[in-house]
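Selected chains from the complex are presented in situ; the others are not included.
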Amino acid sequence: MATDAQQACFEAGIKFGSLYHQFAGTPVSPSSIRSLETAMAEAIEKQPFCESVTVEIHGDRVADAIDHENDYTELTGSLMDVEMRIDYEGVRVRTRMTMTDGYPLMELVGVDEP
Amino acid sequence: MATDAQQACFEAGIKFGSLYHQFAGTPVSPSSIRSLETAMAEAIEKQPFCESVTVEIHGDRVADAIDHENDYTELTGSLMDVEMRIDYEGVRVRTRMTMTDGYPLMELVGVDEP
Amino acid sequence: MATDAQQACFEAGIKFGSLYHQFAGTPVSPSSIRSLETAMAEAIEKQPFCESVTVEIHGDRVADAIDHENDYTELTGSLMDVEMRIDYEGVRVRTRMTMTDGYPLMELVGVDEP
């Protein structure tokens, strides 16, 4: 019914939606960026068909987002770049989330069939 | 690069991951099932390319999951069925989440190209 | 050890943290405000010692927050006011979250001992 490539893209989307809505809103400051990046990547890599996840939370953007009286902000898509690779039955899908025109955009970068 | 059908499946996956990880853990009891189903469906339907979302939280499963001293439980995938339709550039994707062998399974039901 | 009034305030805080971190990030547009307000209030009211929850998501703020190409935004503390009443062993606690100096502030409004 669905092709392996379509299934692979579906799985890639699940991981992106999961990562975003599980972790958006988490308190973050420059000193906690590393632990949050690691935990996000390791959590989503557990999900089926997920080969690798790289999360980069930008320290300068976090610093800019921190308000006047607290020393933290909340994680949003605009503070990070994410790259992910999915392998479903040999189809490899590469995806990323980056800032595009001021908004975080989730996109398919490549779909490589065997 | 990616086909419209693959993009459509990617978008479908994003919605499923979003719905699950946004709302899993929400306190729910038999009397709040309707409002939670409605809010979940209306929230995810806002996302791009999402045509319709149907959420059915099963009252009997919620009642069974409620513990001895509280009168609520937390929403998990095993308490609900979800159906979703995506339309991306004319490609229509149908997806669902149902209990299969005791676990909630997200799956592509159909990919209809124009 | 802890007084009933202190316990009541602890319970009030739990509900506020729960409400915020469960629902922040939910997609919302002017047309889905009502269902989200209702689901949030009914979900948190299920928690122990919670008498009532009122959530008001401001349509004008949601409209202002919506970006140029999508028709929704993500729920944040700055879009809503929340009021909550807790009753723990006869101690009634009133709490609210409102915008103060540009930031959402959770605060105790009153602690009434029997």
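Letters are used for the chains, namely A, B and C, taken in the order the chains are written, and counting of residues starts over at 1 for each.
Following the convention adopted for this analysis, contacts are C-beta pairs under 8 Å (C-beta built on N, C-alpha and C of every residue); 3 or more make two chains touch, one makes a residue touch a chain.
Owing to the predicted nature of the structure, the values given are computational and were not obtained by experimental measurement.
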| item | value |
| --- | --- |
| Per this structure file, total copies of the shared sequence (3 shown) | 4 |
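The working rule: only the chains that are shown with their structure count from here on.
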| item | value |
| --- | --- |
| Interface numbering overlap (same over half, different under half) for chain A and chain B | same |
| Chain centre separation in whole Å, for chain C relative to chain B (CA means) | 24 |
| Euclidean distance of C-alpha centroids - chain A vs chain B, Å | 20 |
| Where chain A touches two or more other chains, by residue | 20-21 |
| Residue ranges of chain A touching chain B (in the complex, touch as defined) | 1-3, 5-7, 9-22, 95, 106, 108-111 |
| Residues of chain A that touch chain C when the two form their complex | 20-21, 24-25, 67, 69-70, 74, 76, 102-103 |
| Contact footprint of chain C on chain B as seen in their complex | 18, 22, 25-29, 31-32, 35-36, 38-40, 42-48, 70-72 |
